[in-house]
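Structure, as structure tokens:
Apart from one protein chain that is not included, each protein chain of the complex appears where it belongs.
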Amino acid sequence: MNIIDHAPALLVAIPLFTAFLYQFIYYITHKNIRYLATVALGINWILGISMAFHVFSSGPISYVFGASSPGLSLPSGYHFPIRIIFEADGMSAFMALIGTTVSFVGALYSESFAKRYSELSKYFSLLLLLTAGLLGMVLTGDLFNFFVFFEITSLASVTLAAYRTYRKESVEAGFKYMLISTVSSLLILVAVGILYGEYGALNIAKVASMIQYTLLDKVALALFVTSLAMKAGSVPMHFWTPDTYGEAPAPITAMLVSASQASLYGLFRVVFTLYGLKISTLTVGWIIIILGVLSMFIGVTMAIIQKDIKRLMAYHAISQTGYMLLGVGVGLATFGTDAFLKYGFTAMKGGIYHIINHAFYKGLLFLTAGAIFYRTKTRNLNEMGGLAHTMKYTTIFFMIGAAAIAGLPPFNGFASKLLIYESVFKFNPVLSIIAMMVSILTLASFVKVFYSAFLGPKRIKDGKEFKEVPPNMVIAMGILALLIVIFGIFPGFVINNIVEPTARALSSPLLYISTILGKM
Amino acid sequence: MNSYLAYFTALLLIIMGIYAVIFKRNLIKIVIGVSLMESGVNLFLVALGYRQGGIAPIYTMAPRGHQMVLPTPQALTLTSIVIGLATTALMLTLSILLYKHYKTLDPTKIRGLMK
Amino acid sequence: MKTAYAVIFMSILVVFLFTAITTLHPMGYPGHTEMDDYFIKNAQIEVGANNVVTSIVFDYRGFDTLGEATVLFTAVISVVALLRGVKKDEE
Amino acid sequence: MKSDMSTIVKTVTDFLFGFIIIFGIYIIIHGHLTPGGGFQGGAVVASGFALLFVAFARTFLDKKPQQLYGLFESVGLLIFISLAFLGIYRTFFYNFLANSGGLFGMKITQGINPGYFNTAGVVPLMNMAVGFEVACGLSLIVYLLYRGVIEEGEDGE
Amino acid sequence: MKTLVTGFGLWNPLVWIVAFIVIYIGIKFLESHGREDIERDGDIVLPFTSGNYMDEEALRIRASNVYWGFVEAMKGYYNTLTKIHTGIMSDYVYWYIGVLVVIIILIGVGK
Partner (left out) sequence: MLNWVEFVTLLIIVVAAYFSIRVSNLLFAVVALAALSLLLSLEFYLLKAPDVAIAEAGIGAGLTTAIYVLAIYQIEKRDKKK
């Protein structure tokens, strides 16, 4: 039994098993249960990294649940898959890499951050379920399975957002998120039903090989695109994002960013793989580009006027999602033409590189916001100031994150934005200019945060200075900061070894299909 | 026309659910709207799997010489029913908590996040 | 104003969905049934269960069922967590 | 609603409760032969418990059965996922008992038959595990919604 | 530490870091040739407040006021934008359905 063969299943099964185990252990002992989640997610992290590099070097792997061997996707003598299949191609492995990293960091950070909450076992169970949900979403190769994991992710993140039930705003944010995600997931289920009714299959590869692009398929595509873009937080369906991101505990917010990106992954998977062979690329590409540009611009302008630090960062998350949509949307709009090879592929690389960069620096920024909240007990920027005197590590990490999100060289944000600017300029110069303007406004609003939270005279509250946060919170932030610096200094290495296989996997639906169905 | 009746009913339920979610000024009514959407989706899925003149896909004591209806949509609908119960329970719990905090069920008055 | 827009939106949605659904196969005459015919034919031999739906739920699509049970589990611990008595000093 | 129901309700509930539970268990363990299964049977058992809460409100609110339900629910799920894990020498969710000749491993031929209980491999076991989980989980939801929010200052768990 | 080739230009972080260090040394060099009799933390850096004493807290610009001019200049834009952000949960679904309809029309009518 080769462990890598089983990695796709184990990546989901380990967090699930640990989540169930938490509730069991809770009735036996209350001591030291905080560390179990970190250990399980640490194992998951290692598994995720090894699976990702295996996939990048030697092609997609599939995992068939319940078959007599993991790779046996077709029953003998038949040409259609019948069981649930997990398929880890480059894109899935890439998203799994992000998900495992961020969830490990979130669990490590939560050890101290969440210590004050009661019913701690529920908190960690939900954290593990959120991890399992988002990993399942990115690994699955089955439409209905995608819906199930979509629901797990929604439910877990709703409860975590509303976890501080003594705050009325938390409960409100939870309900709003719940309502919109339930409605969107039901419409996704309608779309899945339509595709099943037409083609009698649920496997993404099988449906992709049969798809006709009839009117019914178009309706299903519209339902998919809208729902998944909404969950990714794109304007004008972004209203839930600042609420939920703002009210969730900081480590959860960092993971919610990854969960949103899992929806973004779903969007890309649907347009590139599921409909990839028949889609009218120009129409759908422009829809995605327009959503992206709106997200970039409205997100960043709303961020400038915020005074709540986490809401501000949440609006930036919207605006950065716009960059990914723009990059990949340009790739889609040029898909299949000469322009794709000239600049479309580079734009896609930029968009995909931005996904991993954003997961890390926005995660780091939310964690620093959490660290500030942990000590000062406020999220209002007007009431902060002078934290740089005592919280030295947090200040440094915040500076790294802010420089990365604003696209200052030599951090990773610059590398991905450079790719997007230059390739999008060839496609349409106006889009590129808007993207640069947004970048400047991003820098401006983070200067505002830095100025009002960290600079200024030293503050004293209740006769105490604000100390540095506990060591495992510092370590958690340090891991992400280190990754940002590495990704910024070695952009060529990251592009060649991680981003390029991912972009290639995303832009070749036939490879995805033939992994399941064999050569056709 | 008659053969599309179940599809139409399902879609009608979904549209009515969306209508309730957008226009009703009561949290419980909104949750009822979501429940209606769930019922519509379930009906749609089961209707997809029906086969004219078929029997239930169970071999125990089945009559001979008939085709069976498609079993997959039924399995999916089972899953979706249980998921529907889970979401309903969670939404109702959240609305109880919202009522505790805001003393109202009117969604236009639950705007604490906007200050 | 908003109401008028919403009514327009919903009527367009109704028109599109209803026209689209008439291009689907009529109820009772499904088009592609290869996967389901495989289940009906082989479920009894491979799994041994007489109830084909159960063999799909727990064998062929067992992972969905695990996800479903997990959704229920999530809902239960969510309700427990949300209705818990909160200590004032938790902040 | 901390008052109990009248004696008639209590007696009828006592009488009905047994039937409902037995009916639920029947649905669970015959899930692989007749319509039904873990989810449906679990829901029936849970509605039996819901009836019990309404009739004997005080007894239940005093005893706080929450711990027990939570424990059993996680046990059910752990059994379910462990059964899935046991097949991992082939794949996750491999049905390692089907057609093996042992427990629930009787071979049957294709076609209509009266239904043999000793078939279907891990499916009946999973049905039972899921039935256990669903019954306890849904009862817990009903119980908690019956109890409501614990106010600050009231005695928590 | 490879060079990132974008297809249109290239970027090498190593060169950038070296350039940064060189420029930093240059600035320090220029600075060391300046006057040494100016006190950095003296009264010279405090703003003039009509001779009144004000504590350092009060002189600080609050976060809400940092980009006052920018927000004032774009007032029309921000008024529309904040009007859209109502915070009513029905509106969230309303916008979602609106976008859904627009996308259905765009995709469905297009070829």
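We just call them A, B, C, D and E in the order they show up, numbering each chain from 1.
Following the convention adopted for this analysis, a contact is a pair of C-beta atoms (placed from the backbone, for glycine too) under 8 Å apart; a residue touches a chain by one contact, two chains touch by 3 or more.
The structure displayed is predicted, hence computed values, not measured ones.
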{"item": "Visible chains in contact with the missing one", "value": "B, C, D"}
{"item": "Contact partner of the left-out chain, one of D:Q40, D:S74 or D:T119", "value": "D:Q40"}
{"item": "Interface with the undisplayed chain - residues on chain B", "value": "2, 5-6, 9, 12-13, 16, 19-20, 24, 26, 28-29, 31-33, 35-36, 39, 42-43, 46-47, 49-50, 54-58, 69, 74, 77-78, 81-82, 84-85, 88-89, 92-93, 95-96, 99-100, 103, 105"}
{"item": "Residues belonging to chain D that touch the chain removed from view", "value": "1, 27, 35-37, 39-40, 43-44, 46-47, 50, 138, 141-142, 145-146, 148-149"}
{"item": "Those residues of chain C which, in the complete complex, touch the missing chain", "value": "51, 53-54"}
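Following the convention adopted for this analysis, only the chains that are shown with their structure count from here on.
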{"item": "Most distant chain from chain B by Cα centroid", "value": "E"}
{"item": "Distance between the centres, which are taken as Cα means, of chain D and chain B, whole angstrom", "value": "23"}
{"item": "Where chain D touches two or more other chains at once, by residue number", "value": "33-35, 37, 39, 70, 73-74, 77, 81, 84, 92-93, 95, 111, 113, 115, 134, 138, 141, 144-145, 148-149, 152, 156-157"}
{"item": "Shared interface positions of chain E, touching two or more other chains", "value": "85, 87, 89, 91, 93-94, 97-98, 100, 104, 108"}
{"item": "In contact (per the touch rule at the top): chain pairs", "value": "A-B, A-C, A-D, A-E, B-C, B-D, B-E, C-D, C-E"}
{"item": "Residues of chain A touching chain C in the complex", "value": "16, 19-20, 23, 65-66, 75, 78, 80, 82-84, 116-119, 122-123, 125-126, 129, 132, 136, 144-145, 148-149, 151-152, 155-156, 158-159, 162-166, 171, 194, 197-202, 210, 214-216, 218-219, 377"}
{"item": "Residue numbers on chain E that touch chain C, as the complex places them", "value": "91, 94, 97-98, 100-101, 104-105, 108"}
{"item": "Interface residues, chain C side, partner chain B - complex", "value": "3, 6, 10, 13-14, 17-18, 21-22, 24, 26-30, 33, 35-36, 39-40, 43-44, 50-53, 56-57, 61, 64-65, 67-68, 71-72, 74-75, 78-79, 82-83"}
